[in-house]
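With one protein chain withheld, the remaining protein chains of the complex are depicted in position.
Letters A, B and C name the chains as they come in the text, with residue numbers starting at 1 for each one.
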Amino acid sequence: MSKKKTINESNKPCLAELDHRACADAPVNKAMTKEQKLHLLRQMVRIRRFEERSQKSYVGGNIKGFLHLYIGQEAVAVGSISVLGENDHTITAYRDHGHALMSGMGMNECMAELYGKWTGCSKGKGGSMHYFAPDKRYWGGHGIVGGQTPLGAGIAFAVKYQGKKGCCLCYMGDGAVNQGPFHEILNMASLWDIPVIFIIENNFYSMGTSVTRSSAFPEVLAKRAEGYNMAWDVCNGHIVNEVRDCVEKAVKRAHEESKPTLLEIQTYRYRGHSVADPDDTYRTKEEIEKFRTSRDPITLYLKLLLEDNVITQAEYETMDQAAKDEAEASVQFAEQSPYPPEESILQDVYWEEDNRNEKTTSQGVIFFE
Amino acid sequence: MSKKKTINESNKPCLAELDHRACADAPVNKAMTKEQKLHLLRQMVRIRRFEERSQKSYVGGNIKGFLHLYIGQEAVAVGSISVLGENDHTITAYRDHGHALMSGMGMNECMAELYGKWTGCSKGKGGSMHYFAPDKRYWGGHGIVGGQTPLGAGIAFAVKYQGKKGCCLCYMGDGAVNQGPFHEILNMASLWDIPVIFIIENNFYSMGTSVTRSSAFPEVLAKRAEGYNMAWDVCNGHIVNEVRDCVEKAVKRAHEESKPTLLEIQTYRYRGHSVADPDDTYRTKEEIEKFRTSRDPITLYLKLLLEDNVITQAEYETMDQAAKDEAEASVQFAEQSPYPPEESILQDVYWEEDNRNEKTTSQGVIFFE
Amino acid sequence: MPVITYREALRLGMSEEMRRDPNVIILGEEVGQFKGSYKVTQGMLEEFGPKRIIDTPISEAGFIGLAIGAAQMGMRPICELMFWSFSYVAFDQIVNNAANIRYMSGGLINIPLVIRGPANGGTGVGATHSHTPENLLANAPGLKVVCPSCASDAKGLIKTAIRDNDPVYIMENTLLYGEKEEVSSDDYTIPLGKAAIRREGKDLTIIAHGMSVKQSLLTADILAKDHGIETEVVDLRSIRPLDVDTIVKSAIKTGRVVIVEENKPFCGVGAQISHMINDLAFGWLDAPVKRVSAIDSPAIYSGPLESIQLPKPDRILKTCLQVCPSKKK
Partner (left out) sequence: MPVITYREALRLGMSEEMRRDPNVIILGEEVGQFKGSYKVTQGMLEEFGPKRIIDTPISEAGFIGLAIGAAQMGMRPICELMFWSFSYVAFDQIVNNAANIRYMSGGLINIPLVIRGPANGGTGVGATHSHTPENLLANAPGLKVVCPSCASDAKGLIKTAIRDNDPVYIMENTLLYGEKEEVSSDDYTIPLGKAAIRREGKDLTIIAHGMSVKQSLLTADILAKDHGIETEVVDLRSIRPLDVDTIVKSAIKTGRVVIVEENKPFCGVGAQISHMINDLAFGWLDAPVKRVSAIDSPAIYSGPLESIQLPKPDRILKTCLQVCPSKKK
């Protein structure tokens, strides 16, 4: 596999100079219309504003459990999902707000879910880690590290079985690569030519553990693919165009050869592991600040679009304000929505119970006291 | 890592010409005394005769459950364990008779175990798959594919923690490499410099599945080690000297650098997966026959020792007869031994129950009805 | 009706459903070319081809997770476990992903998955290969668990399981695979959650599932012959859903109940049933509900000892006579 020059092989968060124009001229990017380019920028901005707003609500005590923010990583979900077609699917881990919004889910249902409301995308039953939208070919939102990786291969398996030219993007963190099931499914995906694309979002930390403290590997994590005869690639996740170029090649491989790929997309999260993480034991404030100022995916893409006259600063500000307003409105929506009714606790457990009819062949007691 | 010429990279059982003198002049082999050489031969013969005899008892209905025979693979256990020192340990899967006998366990206790007798090494509680002899630094005998691999690393971890220069040989089959926990422990072994040597006994089939139908991998399975920055090597398991040479280097790496190694030792089993396996769906009788005639580990080593005047044919026959007699005697021993008493069912569950004394701090009911 | 084995009945049920529905596939170790470790899938590779009868690596978490992903997409995978003991390496997929995704998605997703394989002791395969995890799995809301005790149930239940839109786990028994009985060639199904009264009686109720049904019936014969006790034997068939109605009715009718199972006692299926009977038939019982479970240690290898460890007529009889004294003597 080719490795691009911007890639960091030291496997420490790396601040080498970045070219915001990288891959701008790659065919997949050149072919974009102005509206498509604006769409990418808008989605990154929407994700960021949604999450910033959700953080505010969390700190205010309105959201329970965990809230894992994607801020800093937006170009990964946005770039990768933007190259998908109608038979392509996505599935990810618990840091899932970006993938959900980019897949077309609405801020209202997503914010209401965080609030545990009946109008949430999962009726308030799933929470931050468990957004789903099968109608948008978005399969969640999974809390067990690595647990979604066999599912992603299964989705791609079904696409292929059903004779469609499609694939599944299956995301995971750098910490997830050491879960056994991921290894098992890498082998099967390669052995059976499953059109799945595993994307390691390498943000260099799993909670407080740096990638070099959790993984033994050659230059880059993705190279483990060679042990399975699987194609692999690495790219820079701060630059949305670079993500698109890299993922699009893997999607082609999936569509045309029905072959899997292991991608590593190097990125960085600005916030703690979750909002509750004090974030003071494993990296410096300076490190975060440097990433934020020198390689922010939104800043870099905006710079490109400004240079190329795709957008003006004023238009950007309008876009940004719209995203903030949308996020604010979603909070209103969530706050005004009701909690799930008590009887819903026992709904959505079994399809057969939720859809009892004359064909139902299940009897007896299924819920116990 | 160096790969030797005799190694088969096609990953089909391969019948290319073998040199029975391979590695005979390697320092570790040259250094052997005559008695040491005879010891290797004798152990291989003992394992074979023990197993042939156990098969007879199994077919006769005297042994229950599974009986996985090692016949054909003897040079692997014998060669590898022969290079170990007093701080080195072994652990393996369910095809464990060879490793047990080579570790110094007696035929009597092993045969009695197969018969489910009270005099068995595990008091009749473990059976064929579960031989143990901690006093001989032999840690079993494990039935869940791949399940012993983290244990092997744990044993080596303890050796290192306790400040000893030792290692653990941890064996598994070619089918076991696709179990998740093995992957997890490869990463940890490399990350933490654990002196464990994983030995894949590649006999080219896991039950009825050939290695190429179960694994996607580069030229050889062991090369997956590169994904973990781990040293690896491959050798031919039909030639005991080659096994010794290869394993001894890994043991040195463990002792001197406290580094793990992944070894693949290519071998072949003559019998079905277990004695009950009809063995008629995945390989030909001819294939088995060719292995038996052209690369039998005992025949090859005997040839060498005859050539080198270490043994005469007559002496060999005496050795062989002694092994047969020993196996036969072990059957007598097993048959004459009693079954475990009924009350033993609830013994050996908890150490604290088996050793109740004034210091025991466990009360209440621990066994239920 | 043709007389076929339990093994053949399972195969027939699966084959009928595979002919009906192209979304049904089978995944497992040695299910294809090797014809199945216990020959349940023998001949199916020939009929359905390698696209639908899929030999997997020894990667239970991987291939079951894959099946869950495929099931979300409308496929109906049947996963074979060589033994249910091996479910433990895939436990997270089996109890977490399969049971929870529907709920966590607020009902957007359903998972029509079947996992099947033997779960039993009695053949000397030792502690690591003899688990009976029906209690552990039925503990999880979102899952269904059935344990067919005979060939005709095996066919009827596996067909229902395949058509069911939720995960259904089927626990079979290597010692039952060869058992024969008349099995209809019709396209019949048996509802989940419907117990079967295998023998009617008025003095004592034995509740059992899987192989324990057979042991209980043998015991009932002895109880009748030697002790004049008429035993009702209830075959649960399904653990979750559970036919509480039939159980409680029988308990009230006889006032005396023994539960027989291969489960280990602590939090075994029998504990749950005992609790429910004591609750719902409170005041109707003439004796405490007793259980005959596996003796509470890991499965022992030694044949004669394993035979004691598992519930067999001698131990069952003893407990039955405690609960219901002999009428002769």
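Annotations
The rule we apply is simple: a residue touches a chain if its C-beta (ideal position, glycine included) is under 8 Å from a C-beta of that chain, and two chains touch if they have at least 3 such contacts.
As the structure is a computational prediction, the values presented were derived from the model and not from experiment.
Of the chains displayed, those contacted by the omitted chain across the entire assembly are A, B, C. When the whole complex is considered, the residue among B:20, B:68, B:123 or B:244 that touches the unshown chain is B:123. Listed residues B:157, B:268 or B:333: the one in touch with the omitted chain is B:157. Interface residues of chain B with the unshown chain, by the touch rule above, are 91, 120-126, 130, 132-134, 139-142, 144, 147, 149-159, 161-162, 168, 180-181, 184-185, 187-188, 191, 347-352, 354-355, 361-368. The chain not displayed touches chain A at residues 64-66, 113, 116-117, 122, 124-127, 129-130, 142-147, 175-176, 178-181, 206-209, 213-215, 281-282, 339-340, 342, 344-346, 349, 367-369.
Within the complete assembly, residues 61, 85, 88-89, 91-92, 95-96, 99-100, 103-104, 126-128, 135-136, 138-142, 240, 264-272, 274-275, 278-280, 282, 285, 287-291, 296-298, 300-301 of chain C touch the chain that is not shown.
Simple rule for what comes next: only the chains that are shown with their structure count from here on.
Comparing mean CA positions across the assembly, the chain most remote from chain A is B. For the pair chain A and chain B, the distance between C-alpha centroids works out to 45 Å. With centres set at the average Cα position, the gap from chain A to chain C is 40 Å. Each of the following residues of chain C touches two or more other chains: 57, 59, 61-62. For chain A, residues that reach two or more other chains under the stated contact definition are 180-181, 184, 187-188, 191.
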